[in-house]
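Every protein chain of the complex appears in place save one, which is left out.
Right, subunit A next:
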Amino acid sequence: MENFINLVKQIPVTERIERLKEQTLTEPRYLTVEQARIITRVYKEYSEESVAMKRARALKAAAEELELRIDEGELIVGNRSRESCGGVVFPEGGIKWLENEIDILETRPQDKFHVRPEDREYFFRELVPFWEGMTLEDNVAAALPAEIKGCEVVGKLNQKDHAQGHICPNVQEWLEKGPAGLLAEAREKLAAATEEKKEFYRSTELVLEGAIRFMERYAELAEQLAESCPVEKAEEKENYLKIAEVCRNLSRKPAESFREAVQGMWFLIVLLQLESNASSFTPGRADQYLYPYYRKDLDEGRMTLEEAQEILDAAFIKFNQIVYMRNTDGAAFFAGFPIGFNIAVGGQRADGSDAVNELSHLILHAEEHVRMRQPNLSARVHKNSPHSYLKHVAEVISLGTGMPQLFNDEAVVPALEKAGYSHEDAMNYAIVGCVELSVPGKALGFSDAGMFNLVKALELTLNDGVCMQSGKQIGLKLGTLEDFQSFEELEEAYKKQIYYFTEQMEQGLQIVEAMHKKYMVSPMLSCVIDDCMKQGLDVTAGGAVYNKSGIQLIQVANVADSLAALKELVYDKKEITAKELLYQLRNNYPDEKVRQIMLTHAPKYGNDVEWVDNMGEKWVECFKEKIETYKNYRGGNYTIGLYTVSAHVPMGIKVAATPDGRRSGEPLADGGLSAVYGRDRKGPTALLRSVSRINSGNAANGSLLNMKFAPQMFADDEGIEKFCGIIRGFIELKINHVQFNVVNKEDLIAAKKNPENYRHLLVRVAGYTANYVDLAEKLQDEIIARTEYGGNA
């Protein structure tokens, strides 16, 4: 394999790929209402039909009517709007935010979109009045009781205005059967179905017909382009004809060649995106399911290694041409379009043997070639991962794109088994979106159902349930810090508050998911998730084999640091009185000396101090015990995630000053299991030991750890080998996830000052990679402040 890796690493990036990349990066982004027009027309025309039928018809119509485009030199084609990176308006989810913000889309600080006057006019004339009261957003808002809404500052409900996404379809089956094969199955099932199941199969029939037509239309367009191609462009013409052949084949039969398999995978992603306009439809373990096609073409001399590489490179670029348009607040904190097309390479097979193959290395090399935000590349590692693989992974990480991020089979597989996945399915896990764990083709994880702010709950515990920022009574009235005579009393009150907010949140989640079942019916997705077709049950109604809902706990590090400071400084050493500290917290530390004492006189999470780390673990366990008592709307269990993506910034804004010395409104710790930036002073090995004390077995929905290394660490082979030592240690410590920023602090500071010179500088934010200059200032500062390892100092 080492010889093969060396061979692959010598494959240069082609001029075609460079050109397509540049074109993708520089094309202006536009808001588009093209699909919204189609959806609205269908909803009007079929107003008497069910939502399921309307959604199926709307998708089919979009597949048949949307204007298509093929760019010169493209090897992989397909998008959901004529514009690359179009800001798709998707009324079924919700458009309230856009009513207020359509006029600032061009000028807002992050993720700008141009708006054509005629689209704006249509938006207000047609879309706003027609969809009033009909969207998921409006219906969720109407259904949620005020008390639950009031509790959202702790138990935040997500997915209230768009489909959940975050799912890994059964790409393998999709390639093996093709839309035509699935359509035949759907028709067969429809013929035999009971009356109540008929609608489901009818809807899948419609969307599969649409899928076939979508592919045919690309074939037709490619043929037209070939025809109009001037004679001197023979190569270009040949490529168009090849595209036509690939697309037509895919519309009629299973994928046969490697190029068809990659194109088929991409078509599926585009179709799912068309259906739901959500984040994180995930290709999953592409090196595994694409391998047979690759091997066959290579062995039978139909494709060279260089051609395989270029096809993958071309697919990597396509992943950057679909973006998700967020509202201004969302864009500020999830800037740079983290759409989460997650590809996971490596890992193990079901029998425990290592799964790395030649394609794993070609995919890693595609990252070396393309270096864009997407796909979100993940590398699975385990205790028997080959050294040559880890080294290639380390070399790609050293390029500084923040990818691949690492997932540790030694931790993830047991966590998934504990959450109810079978051993075989757990061994086949993939990552959806940022760091959410799932099983390809079998699970609706509803990974981002909600976020539970443990730090806010602690603030309310210290202040008799009253928000220190607004003065509102939000939590239970159980007394203030001054009333708790011992640390144990404080903990008892904290537990009660957590239980209260969990109850409220859980009721809210039931309502949100019920609305998804009603308004976000997803027949296309149901075609590629087992056992929806078999059961005749939509994925939103519980048709998947596994039905989970994921809740993120925010944020272990601040909880551990705050409780450790309370215990040590208020109760044990009595360096400060409860009364004084409460006054300081309520008033955002008017006395800097007190803040410094809270910050520096008690030990902090991330420094290998066991009792402090356990303070974090304890409350994950507490939440878990409570949430385990519930079943979600689809009859499955809740899973816990220990990650924030970049929500540690907005969630921090809503938390008053905390006993760990954090000021009101400052960001919480980044990532999920990271130490609070700058507080891990004992180096990366101590940090990893601290993180390993937070039981990864409880984090079946994924966890996240950010680490930042100086580029000097990777200056020579010796440094890369030492970095592999960090990876091996991470594997042995059984931590779920880690990702690395490899960037100089000086460069980040310079990029903030002179963004125009650093347009291509990528950073790992939290489970996703973005262009640094696109980020909000707060997030930029937070990344600068993270502790850096492996430099000279």
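Everything below uses one rule, namely that a contact is a pair of C-beta atoms (placed from the backbone, for glycine too) under 8 Å apart; a residue touches a chain by one contact, two chains touch by 3 or more; residues count from 1.
Heads up, the rule we're going with is that contacts and distances are computed from a predicted model.
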Notebook entry, point to check: The chain that is not shown, which UniProt protein name from "ABC transporter ATP-binding protein", "FeoB-associated Cys-rich membrane protein", "Azaleucine resistance protein AzlC" or "Glycyl-radical enzyme activating protein" does it carry?
Noted result: "Glycyl-radical enzyme activating protein"
Note to self: Touch as defined at the start, partner being the missing chain; which of A:E15, A:E118, A:E592 or A:E756 qualifies?
What the structure shows: A:E592
Margin query: Given that one chain is not shown, which residue among A:P28, A:P145 or A:G725 touches it?
Written below: A:G725
Note to self: To test your reading of the contact rule: which positions on subunit A touch the chain that is missing from view?
What the structure shows: 592-594, 596-597, 599-601, 608, 682-686, 689, 713, 719, 721-722, 724-726, 728-729, 732-733, 789-790, 792-793
